[in-house]
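Got a structure for you, questions after.
Excluded from the complex is one protein chain; the other protein chains are retained at their positions.
Here is chain A:
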Amino acid sequence: MSADRLLLTLSDSSDSSDGHSRIEILNTGGYRSDGRRQYELRTISIDLSPQGSGADGSASLTHGLTQVNVCVFGPREAKMRSQTYHDRANVNIEVAIAAFSASERRKRGRGDKRILELSQTLKSTFEPVIQTSLYPRSQIDIYIQVLQQDGGLLQACVNATTLALANAGIPMYDFVCAVTGGVHSTSALLDLTLLEENDLPNVTVAVMPRSGKITLVSMETRLHVDRFEEIFRLAGEAGTVIHREMRRAVKDRTEQLVASMQSVGRPSTGADVGDNEY
């Protein structure tokens, strides 16, 4: 035990930019680490233009920096007849997370437990919502691709899947809108980023806005029972906000499609509108 001391040449470890130091979740001014207020949701951007190789419906959704693409194929003939049901459609959901989606590269195979759990959660969320009894003996395939992760993965997957199903024209009983909620000491926060998710107890809640019914509650941390009710209520309200955004995106897309349909194949006289019915 000598007085050997190690001298590190020129270090910046006192700098707070390396991420290991304390970053305030919610500062005294009421602002979060990314500049949002307590109940403020991240920017939502929705793109319903076609993707994949001939998908029946597709949607690309971002919540801030979390980006998810979903392609829907179906209802179509099942690849494996053994998996079909005689009275309804089989809903098959596959999730793939890109290796470059997080700051640490992590290649997850299709059989990865986390991914399987995510697929199973989504399947049990959407099976009761899709009107499967209309399509017996067929299959609806939903392929989810996660391109970037910054918290709220389940939330983004649920929202993107709803949009893709709507885009594919598959009848559902209602939209499903999801949002994450968390608690920082006594303040409730909505739509958590990865930083906040890792630090705070958080819950993902999916709601069907028309009826107000909750279809999914998912929590993997510990949350005090007194806090839970407030978060639950707030998340339900946030779900309606997201629902407004989703409805607007679907409406815009439909208007676009109708406008382009009307500009094609119209006879030049314009008088034979009735002939367009077939």
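Going forward, contacts are C-beta pairs under 8 Å (C-beta built on N, C-alpha and C of every residue); 3 or more make two chains touch, one makes a residue touch a chain; residues count from 1.
Everything below uses one rule, namely that contacts and distances are computed from a predicted model.
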Inquiry  = Since a chain is absent, check the UniProt entry for it and pick the matching name: "phenylalanine--tRNA ligase", "Ribosomal RNA-processing protein 42", "Trafficking protein particle complex subunit 2-like protein" or "glutathione transferase".
reply    = "Ribosomal RNA-processing protein 42"
Residue among A:G30, A:P50, A:G169 or A:G212 that touches the chain left out of view = A:P50
Ask   = Of the residues listed, A:L26, A:I46, A:A96 or A:A249, which one is in contact with the missing chain?
value = A:A96
Query = Thinking of the whole complex, not just what is shown, which of A:I25, A:I46, A:C71 or A:I140 touches the missing chain?
reply = A:C71
Ask   = In the complete complex, which positions of chain A touch the hidden chain?
value = 2-12, 15, 17-18, 49-55, 58, 65, 69, 71, 73, 79, 94, 96, 98-103, 105, 107, 110, 141, 143, 145, 147-148
